[in-house]
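All protein chains of the complex are present and in place, except for one that has been dropped.
What follows is chain A.
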Amino acid sequence: MSTLQPKHQRLVLGGLAAVLLIVAALVAAWALRSEASYFYLPGQMLSDPPEPGRNVRLGGMVREGSLDTEADGVTVTFLVDDGADATGQAVPVRYAGILPDLFVEGSGVVADGRLAADGTFVAETLLAKHDENYVPRELEEMTAAQARAVVADTETAPAQSANVP
C-alpha cells in the first residue's frame, strides 16, 4: 500500500472493512442456520420431532405427579405437556442436576437439550419460575388458557448454564 495516494488508501481500507463485515455476516448467518436452537412446544415436538441430537428448546408445563427421582438421587424425570389437560400427550424429560430453586410440578418450564433416540428429551438446562419480572418469552406463544396459566405462575430464570448473566 506504500505507493497509494491517501485517497486510494482510504478506499482500500474501506473496501477491506466492507469485505470483512460481509464475511462476518456470512459466517454469522451460516452459523445461525446450523446452531440456533429452535423452540418447540410439547405438541410440536410430538407431531414433528426434531432430529435426535440437535440442540433445541422445549417449553411447557410440568405435569402434576410426574416428577420422579431416580436411584442415584440426582437424575430426575418428568413429563412436559401443554397444560391444557392432564391426560393428553406429553414429552418425557430426563435431567441430571440440581433443580432450579423454584421448580415445581404444575408450573412452566423451558428445557434446553436434545431429543434422544428413544423419544426422551434429555435436558442440559432447565429454566423455571423465578420472579414476577422475568417471563420466558418462548412461552408467550401458547394458547390463551395456557398463557394465563403460565403468566399466573411461571416466570423464569435458568437453572444452570443458561442465558442469564
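Assume a contact is a pair of C-beta atoms (placed from the backbone, for glycine too) under 8 Å apart; a residue touches a chain by one contact, two chains touch by 3 or more; residues count from 1.
Note that contacts and distances are computed from a predicted model.
Out of "Cytochrome c-type bioproteinis protein CycK", "YCII-related domain-containing protein", "ABC transporter permease subunit" or "Anaerobic dimethyl sulfoxide reductase chain B", flag the one the UniProt entry gives for the chain missing from this complex.
Of "Cytochrome c-type bioproteinis protein CycK", "YCII-related domain-containing protein", "ABC transporter permease subunit" or "Anaerobic dimethyl sulfoxide reductase chain B", the absent chain's UniProt record names it "Cytochrome c-type bioproteinis protein CycK".
For the chain that got dropped from the picture, name the residues of chain A it touches.
Touch set of chain A with respect to the missing chain: 1-2, 4-7, 9-10, 13, 16-17, 20-21, 23-25, 27-29, 31-32, 35-39, 55, 57, 69, 72-74, 96-99, 101-102, 112, 130-131, 133-138, 141, 156-165.
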